[in-house]
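One chain of protein is taken out of this complex; the other chains stay put.
Labels A, B and C are assigned to the chains in the order they are written; within every chain, residues are numbered from 1.
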Amino acid sequence: MEFASDNHAGISAPVLDVIAREGARHGGAYGEDDVSENAQAMLCDVFECDVRSFPVTTGTAANSLALSCLCEPWGSFVCGDSAHVLRDESGAPEFFGHGMRPTPLSAPGGVIDVAVLSETLAAAAPDVDDVHRTPFHAVSLTNLSELGGLYSAAQTSELTEVADRHGLGTHLDGARFANAVAATGSAPADLTWRAGVDVMSFGGSKNGAMSAEAVVFFDLDAAETFERRRKRAGHLVSKQRFAAAQLEALLTDDHWLDNARHANEMAGALARGLAQIPSIELLGAFQGNMLFIETDRATTEAWQDQGAVFYAEGRGPRQTARLVTSFSTTTAQVSTFLEMARDLASAGQTEQSS
Amino acid sequence: MEFASDNHAGISAPVLDVIAREGARHGGAYGEDDVSENAQAMLCDVFECDVRSFPVTTGTAANSLALSCLCEPWGSFVCGDSAHVLRDESGAPEFFGHGMRPTPLSAPGGVIDVAVLSETLAAAAPDVDDVHRTPFHAVSLTNLSELGGLYSAAQTSELTEVADRHGLGTHLDGARFANAVAATGSAPADLTWRAGVDVMSFGGSKNGAMSAEAVVFFDLDAAETFERRRKRAGHLVSKQRFAAAQLEALLTDDHWLDNARHANEMAGALARGLAQIPSIELLGAFQGNMLFIETDRATTEAWQDQGAVFYAEGRGPRQTARLVTSFSTTTAQVSTFLEMARDLASAGQTEQSS
Amino acid sequence: MEFASDNHAGISAPVLDVIAREGARHGGAYGEDDVSENAQAMLCDVFECDVRSFPVTTGTAANSLALSCLCEPWGSFVCGDSAHVLRDESGAPEFFGHGMRPTPLSAPGGVIDVAVLSETLAAAAPDVDDVHRTPFHAVSLTNLSELGGLYSAAQTSELTEVADRHGLGTHLDGARFANAVAATGSAPADLTWRAGVDVMSFGGSKNGAMSAEAVVFFDLDAAETFERRRKRAGHLVSKQRFAAAQLEALLTDDHWLDNARHANEMAGALARGLAQIPSIELLGAFQGNMLFIETDRATTEAWQDQGAVFYAEGRGPRQTARLVTSFSTTTAQVSTFLEMARDLASAGQTEQSS
Partner (left out) sequence: MEFASDNHAGISAPVLDVIAREGARHGGAYGEDDVSENAQAMLCDVFECDVRSFPVTTGTAANSLALSCLCEPWGSFVCGDSAHVLRDESGAPEFFGHGMRPTPLSAPGGVIDVAVLSETLAAAAPDVDDVHRTPFHAVSLTNLSELGGLYSAAQTSELTEVADRHGLGTHLDGARFANAVAATGSAPADLTWRAGVDVMSFGGSKNGAMSAEAVVFFDLDAAETFERRRKRAGHLVSKQRFAAAQLEALLTDDHWLDNARHANEMAGALARGLAQIPSIELLGAFQGNMLFIETDRATTEAWQDQGAVFYAEGRGPRQTARLVTSFSTTTAQVSTFLEMARDLASAGQTEQSS
């Protein structure tokens, strides 16, 4: 019962197939090959516009490289206070951006409220030319957020309008973008450039790939220095066609969305099941592939004792558990987990009432 | 007839097998998994000592991360004037090392002469504490070198002794280390730590892997800050077990050496064949998988017209061609190439004599 | 009526005298001169211990260089949310520290509460070895704070004990340290190393010098890389003896404390006078050379119209004015200002009551 992370999963069959296919033949290095060209063309199709896209192997690289194209070293980007770029990348944005500063905003569920963004930027506006300050140059959103929250196309638009008004570029961390598309039912274009996003990290690794993300620029000018930055950060892979091929596999016949829909459905099934257990509280109204629940420590520990793998936080008697599903989560795993949870809950009730 | 680069090749069968194996199962992320542990153990075996090893996906990352552990931002490392770290990484060492400076030494065949190193370090020695200078902190060797040159264990020892005497650490760029081991017949340990190397980039991608290198520390203290550096450079891959698995596949049953031996043999066959053609001059006494030859431009262009793929340099009537073989180069490809070369040469001679 | 900043002042007579003295003679460059030696010896005397001290010309350089010696590029330092290092240095700490991150703590009056520090460090403690995070490496206090707040020796000790328990170094931004010493009556040693401070920025420019600060290390080991960092940041001045001479002038016969005491007294006189005007609210219980008051915008604007120079913040009908005194503020200036304030206040009252 593996619910720890979608990056604990293996790789999906079409991804393995293209790796096998490329493994058996020669090809140009450093992205000068037909697979890389094809992946670029497919991303243009998926996003219904002319993009510039660049495969990389990690989300941290994708985010940091993208942000370094939007934000000067003496500038700052705003992000949610649970953002991966803030909390989980060991200061990679600062490294890639030569010292640019992340400024966290309070963001319940990992979703930045437009009023909070608006106030923050308005408060800083009078100092934007003050050489002593670190002016805001960019905003970074995460959709699906790190806490499972979802931005609709409309919400995204509202935020980028505020950003735009203050001259900020917008980055979207889309490590779980597929799950966001599946959850909203919106077109990829509607959740990104039509909503004002300038550049995104398009995630593959959490959605069935082995190690493939793409930095996708909708604002083509913003990509100007990207290739130099990627190369000197060691993120231009020699056999890059293997990364491109993984993206190709995901994008072919909507495989990426199938994977994400499946993961979301599994999380939905978990949520519906757990909602019926009185001792468990679902946190947030999340529709993606991540579920946050609150329950007592005895419960989370009992689950783990019975073989469930997931992260739990909290040092007191109550804990927050994060359950993540992936393309490879099975209905059987969900059923087994729910059954176990129900059994433990009723055993616990019996115990309490006896 | 693909002789452009060993990173134009596909992946070897055992590598694909482990990717398929890992793709079908779950595993811990960020290197906390049994495959990563096993790769580390295998590297200890191969090098007959306790090492600390870290998989990364590119040679540029491996080199730059390793060097940044040996050299302060205000220091300098010396390297050959054809070194990859100097010429082919877009300043990645400077980026990872926060400004540390490469100092190139004249190195025919990509091989640094001990006298040149010795003189350079001796000349700088009086200024080593002068705060205005950039003192030498490390030396970086490449074996097999970028120009196909080979360091023997004895040569390596001589160089690291000089480095050591001046307090410098030694890095070995081993993107083609397998070819060097195959060519020298020396034990991996003899070409590295027994010869005084502190840290190496152990190459896999050019030798049958998809994208897998390992930074291998023999000086365990030098590894102290490595994990922080790797993470914030975006080079800690979430599904790292796939990189570790590739290393595992290479190291199992000496597959890495079989691949390299084959590549070297193919290059040797090419060399022997070309040596018999009078209009072609073999440059250097190279025993690895790279061949540099000089011939006239008409010849290189004729070869390319007939489908041979390789790099050629020189804007005048004479050109230097680089022919690189890999694990996947076949005897048939070599024969076809040699036949073509011989045919063209005799046609050319006929023409000249007529 | 100049109350805008203590760095709007000129230089005090003893400072000019030593500049004239040094201007008339030759001396070694880059700190190899007797004046630099003497300044170092005087700082040892003032702090009653063996220090390593280095003159620089700006507070931003002093702070950033000092912090970069305490905090790794992948680490973070905590500071008050009004700290100069956070808000007024355009990201200089990030630049000097190669991306190290400032983490602001809520700090009313610019003074960090020990409970807030304690909670912050305790919350981060479990993750201190997590390679995904940016661990805390240092804390930066400012005494006198940017908002005029004062740390006693006891408060400082309490904070550094917490820092120490978590392995953090402590930096003190002492741009107005003289004012803090004058205000507390504590010995310089008691406010610094005896209270656990590892390195400080010792301010001169705001206290009668032209451009002279000193980075003073009490933890001598922490100074190890300082000279390299200073040089390559362009902060080793060729004619450094002029900066050292300014420090010498300040430290001779307690001139620095005389200057600071005078400034504090002038601010005290201002405070006492303004406290008697009902429409003016003094903010905080500040004893240094900075006064923050709240009043209505009409008042601050009227003062400015009558020639008073100071900073005022707030876009609504109420404003916060900052009044700063210096060694060169005169009793007459204070009287004139108070008279004006009283006159305007009574005119305003008359107006309101009529």
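By definition in this document, a contact is a pair of C-beta atoms (placed from the backbone, for glycine too) under 8 Å apart; a residue touches a chain by one contact, two chains touch by 3 or more.
Predicted model, so just to flag it, every value in this text is computed and none were measured.
A.B. asks: Which of the displayed chains are touched by the chain that has been omitted?
C.D. replies: In the entire complex, chains touched by the missing one are A, B, C.
A.B. asks: Among C:Q40, C:S64, C:T299 or C:Q319, which residue is in contact with the omitted chain in the full complex?
C.D. replies: From the options C:Q40, C:S64, C:T299 or C:Q319, the contact with the absent chain belongs to C:S64.
A.B. asks: Just one of B:R21, B:H98 or B:R297 touches the chain that is missing; which is it?
C.D. replies: For the chain that is not drawn, the touching residue is B:H98.
A.B. asks: Hey, which of C:A29, C:A115, C:V128 or C:A298 is the one touching the hidden chain?
C.D. replies: In the complete complex, the chain left out is touched by residue C:A29.
A.B. asks: Where the complex has a chain not shown, which of B:P55, B:P73 or B:G174 is the residue touching it?
C.D. replies: Only one of B:P55, B:P73 or B:G174 touches the chain omitted from view, namely B:P73.
A.B. asks: By the contact definition given up top, give the residues of chain B that touch the hidden chain.
C.D. replies: Residues 73-74, 76, 87-91, 94-95, 97-102, 131-134 of chain B touch the chain absent from view.
A.B. asks: Spell out the interface residues on chain C facing the chain that's missing from view.
C.D. replies: 2, 5, 7-12, 15-16, 19-20, 22-29, 56-62, 64-65, 89-92, 94-96, 205-206, 210-211, 228, 231-239, 242-243, 328
A.B. asks: In the whole complex, what residues of chain A lie against the chain that is missing from view?
C.D. replies: On the chain A side, contact with the omitted chain comes from 30, 72-74, 98-99, 131-132, 225, 227-229, 231-232, 236.
Criterion: only the chains that are shown with their structure count from here on.
A.B. asks: If you average the CA atoms of chain B and of chain C, how many Å lie between those two points?
C.D. replies: Chain centres of chain B and chain C, defined by C-alpha means, are spaced 53 Å apart.
A.B. asks: Quick one: which residues in chain C touch 2 or more of the other chains?
C.D. replies: Only 73-74, 98-99, 131-132 qualify.
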